[in-house]
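Mind having a look at this structure? Questions to follow.
A single protein chain has been omitted from the complex, and every remaining protein chain is retained in its original position.
Labels run A, B and C following the written order; every chain starts at residue 1.
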Amino acid sequence: MHHQFVPQQFYRTIGTHPIALTVQNGDSVSIPCVDAHGVDGNDQSVTAPGNPMSGPIAVAGLSIGDVLSVTFEHLEPLRGHGWSYPTLAGNVVDPEYIAAVPYAPGSTVPKEYWDLDRTAGIVRSRGTHGMVVTAPYKPMVGCFGVAPARGEAISTATSGPHGGNMDVRFFGTGCTIYLPVAVDGGLFFIGDAHLVQGCGEIGGTGVESAMQVDVRLSKAPMKSISWPRAEDATALYTIGNARPLDQALQHATSEMHRLLMECGADATSAAVIMSQLIEYHIGNVFDPAFTIVAKIAKSILIQHGLRSTFRD
Amino acid sequence: MHHQFVPQQFYRTIGTHPIALTVQNGDSVSIPCVDAHGVDGNDQSVTAPGNPMSGPIAVAGLSIGDVLSVTFEHLEPLRGHGWSYPTLAGNVVDPEYIAAVPYAPGSTVPKEYWDLDRTAGIVRSRGTHGMVVTAPYKPMVGCFGVAPARGEAISTATSGPHGGNMDVRFFGTGCTIYLPVAVDGGLFFIGDAHLVQGCGEIGGTGVESAMQVDVRLSKAPMKSISWPRAEDATALYTIGNARPLDQALQHATSEMHRLLMECGADATSAAVIMSQLIEYHIGNVFDPAFTIVAKIAKSILIQHGLRSTFRD
Amino acid sequence: MHHQFVPQQFYRTIGTHPIALTVQNGDSVSIPCVDAHGVDGNDQSVTAPGNPMSGPIAVAGLSIGDVLSVTFEHLEPLRGHGWSYPTLAGNVVDPEYIAAVPYAPGSTVPKEYWDLDRTAGIVRSRGTHGMVVTAPYKPMVGCFGVAPARGEAISTATSGPHGGNMDVRFFGTGCTIYLPVAVDGGLFFIGDAHLVQGCGEIGGTGVESAMQVDVRLSKAPMKSISWPRAEDATALYTIGNARPLDQALQHATSEMHRLLMECGADATSAAVIMSQLIEYHIGNVFDPAFTIVAKIAKSILIQHGLRSTFRD
Partner (left out) sequence: MHHQFVPQQFYRTIGTHPIALTVQNGDSVSIPCVDAHGVDGNDQSVTAPGNPMSGPIAVAGLSIGDVLSVTFEHLEPLRGHGWSYPTLAGNVVDPEYIAAVPYAPGSTVPKEYWDLDRTAGIVRSRGTHGMVVTAPYKPMVGCFGVAPARGEAISTATSGPHGGNMDVRFFGTGCTIYLPVAVDGGLFFIGDAHLVQGCGEIGGTGVESAMQVDVRLSKAPMKSISWPRAEDATALYTIGNARPLDQALQHATSEMHRLLMECGADATSAAVIMSQLIEYHIGNVFDPAFTIVAKIAKSILIQHGLRSTFRD
C-alpha cells in the first residue's frame, strides 16, 4: 500500500515522539521534507531551523532487535533551487589555516543560492559569493533514523547507532538503509535533503532544498545489527558514527566483519577479504559525531559464493 | 636519460642518508624494491624486515622549497606471488570486538600466500588461512618519500609531510606524486610494494611483493607545498598524514584549498567547490600516522576555467 | 527552605521530563540516589541499571541563558558498602594489551564488593577478585546535569554541555558546579554516586553506592556559559565533555579563557596566566564522551586582582 505523509509537526530530535503514521510491513510512503532551515517547497518557513524531521512513522509488527529496511525509491525536489554556505567548517582545516577560510567560524555566513537545471542534470550557483559553480544534480538525504534506545531523544545535528545526520552522499534513489530497531514500530524520521553534496559536508551544508522522498519501509531479514548498514545495486555497506573518525572507522569495520560472517564467510576469510578489498567513504565530518562508511562490492561477494543481498 | 638503480643498502628510515644515485631533472629510473620483510624477487632475504627502502636518489638542482614530481611510469612485480596477514589490526575494530578477530593483536600471525595470475588480471590466495580469495591485480607502492627537514630520519612504518608509509591504493602506474623538498636534491626513497591492497591496509599488509618501479623524477612547477599532492589522468589530490584521522583530514583539506587557489580560484570559490564536489579517500590506518586523501576531479577544474594539471 | 526529595520515578536520560519538585532560588534539597545499577540503600533493586537519576528538580525563576549553581553541601552514603568491576575498560589500554587485562571487554565481569570503614576513613575491597585493596573514603557524584536544549534527552551514560556522566572525582562535598540552563527552571537530575573513584573511571566504575546528596540550588551570577564550570575552596574550574580528549580539552580551555575575562583579565593576560599556571584534570574516559577539567587556583586570581569566586 502507498501512503502520503502529511507532516503536522516537525522534530529536531530523533526520539520516541507520538506516532504520526503507522504503515504495514512493505508499504511505501511519500514524505515531504522541509529544508535544513525549516523552509518548504513554496519558500515558506514552516518550522524552526536545525534539520527538522518529518515523522515519526511506525511500521506495524517491528519489535526491538528487528532491523528496519528503508529503500529510497525516489527523491523529488519540491522547489527549483537550494542554498549552501560558501565557507569551510572550522574543524576541517588546520587551526593555523582558519584565518584563511572565507567567513571565519563563528561569524555570520551569507547564503549562496543554486538553481536546479533538470535538463542539464546540474545545479548551478548564482555566483553571489565567488564564481558561478556547477555541480551534477545528485539528490540525497542527509539525516534520517529511528528512535534510539533507553528513551533518548538525539539532536538531528548529530548521529549514532540510530542513524541521524550522517550526510552520506550516495543515500539517494535506489539505496536501501538498514537501521537497528530500538522501540516497537521503529519510528522512522527523515529530513535535510540536498540537491548535491561533497563528501564530509565540509562547509556545513550541501545544496539544501525541500524534497519529497518516497520510501519503502519493511522488516529486513537481519537481526540485531549494531550499526546502520546499507545496500545499493553494486555494494553492501556498514556505517559507523562517532568522533574521532578513528572510532567511526572502528565501528564500521567491526560491523563489516560481522556482516561478512552473516553472508557466510568464516572469521578469517572475512578478514582476508576486507584487508584487500574494503573501501571506505567519508560521510559527515561537521557534526559532533562523524561518519565513516565501509564498502564491499557485491561482485566480490558473489565471486566468493557469499550472500550478496538482504533485499527481498 | 634512464637509469637502472642497483641497491647496495636498504634503509628503514627516510632521512638524509648518503646519496646512492644522482639523476638529472626529468630522468627516469628503474628501481628494484624488496618486499616489506626485505625479501627480493628470488625469495631471498636480503635485508631486515620493516619496509626497507631503495634509495636515496638525488635530483640535481632541486633545492629546499622546491617540489619533487615523481611519476610512476610502470610497476613490474619481481616474483609471481605475494603474502598478507589474515587478520585485522587492533586499532581498526572496536576494543570490545578484538577478541572476535582471527589472530589477536600481539599474537603471531601466519602468512597467507597469494599467486599472481597475469592472464586473468587477478591475485589469488592459496586458502591456507580461510577460503581461496581472489582480488583484482592492482599493483601499487605503499611507502615512498623524500628526506624530511631538520635532519630527521623517520621510520618507514609511519608517514608525515615528507610522504612515507601512506598506503594509498591508487599510487600505481600513471600516478604522479608531488613531494615537498626539504634538503637539496630531495633524496627520494621507495619500497613496500603491493600486488593489491584494500583501503586502509587494515590487516597491516597488502599483498606484499618485490617489485620494480619505474619512476620519472623532475622538478614540479609548484613552490613550497605543505603536504604531498598527487595527480593522475582524472583528478588532483592532496594528502594529509597524521593521527587521528580528523587531523589528517584537516591537513589534506587545507592543502586542497591552497591548491585550488594556485589553480586560479579565489578563496570563496575554492570553498564552494570543495563543499559540494570534494571526495575523500582513506590511506593507511594501521601506522602510527594515518592518511587521508582529498580529491577534486580534473573535469571540475576544467569546467570552471581553472588549472587542472601540474604535469609538463 | 530545605526540601526532602522523594523519587517516584528514575530516569536514564537527562531531558525535559515532568518536574518532580520545584524549589525556590537558594533552597536546599536532600536527594536520595540509587546506585548505578538502580539498587538503593537497603540493597533493593528499585529501577533498571544504567545510571538512573533522581529528579528533575526545577528552580523557580530560572530562565534559558541563566546559570544554575549546584552546591554539594553533604554526601551521605545510604549503605555501608559499594561495588566495582575488577577490570579496565577496552578503550583505556592499547589494543595489543587488551588480552592481558582481566575480564576482557565484552565478557561478563563479576562485582567486587567494598566496605566503608568510617572510623578509618577508608573503603576496603573484600578481596574476592584480587587482593584486599584499601582506598581513602572520598564520596563524589558521577552523573548530574540539567535538561539540554532543543528537547534532547541524553543518555546518562554520556556527557555534554548539560553535564551528565562526567565522573570528576572532586565533585563531592563543598564543590559548587555551574550548569548552563537550557529550559525554564533548569531541571536538575542527579545519581551515580561513588565512595571513591580513580581519575578517568577507567574500570568503568567507581565504588558504586546509594547515597543521599544534599544540594543547594540557586541562580548563579553568570550569564550564558558554554560549558559547565565549578568552584571549590581553592580553585575555579571549567569542564569540557567530548571525544576525543583533545576536543574536550579545547572546550575546557576556551571556556577557561572566557571565564578569566569575566574575572577581569584582558584576553592577552588571560592567555599568559593560563600558559604558565593552568592545571588539567581528567574525568570520565569510559563514556562515549570524555571529560577534561581545566583549573586555575583562586590564589592566582586574588594575587592578580581578579575576581575569584562566583559564590554569593
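Some notes on this structure:
Keep in mind that, in the parts below, a contact is a pair of C-beta atoms (placed from the backbone, for glycine too) under 8 Å apart; a residue touches a chain by one contact, two chains touch by 3 or more.
Just so you know, these numbers come straight off a predicted model, no measurement behind them.
Judged over the whole assembly, touch between the missing chain and the shown ones holds for A, B, C. Contact with the chain that does not appear here is found for just one residue of C:78, C:149, C:199 or C:222, C:199.
Screening C:91, C:159 or C:212 against the full complex identifies C:91 as the residue touching the chain left out.
Interface with the hidden chain, as seen from chain C, comprises residues 84-88, 91-95, 97, 100-102, 112, 125, 129-131, 133-135, 196-207, 243-246, 249-251, 253-254, 257, 265-282, 285, 290, 292, 303-304. Taking the complete complex into account, residues 11-13, 15, 50, 150-155, 242-244, 247, 288 of chain B touch the chain not shown.
Looking at chain A, the residues touching the absent chain are 89-91, 94-99, 104-107, 244, 246.
The definition used in the following text is that only the chains that are shown with their structure count from here on.
Counting partners per residue, chain B has 91, 94-95, 97, 244, 246 as the residues that reach two or more other chains.
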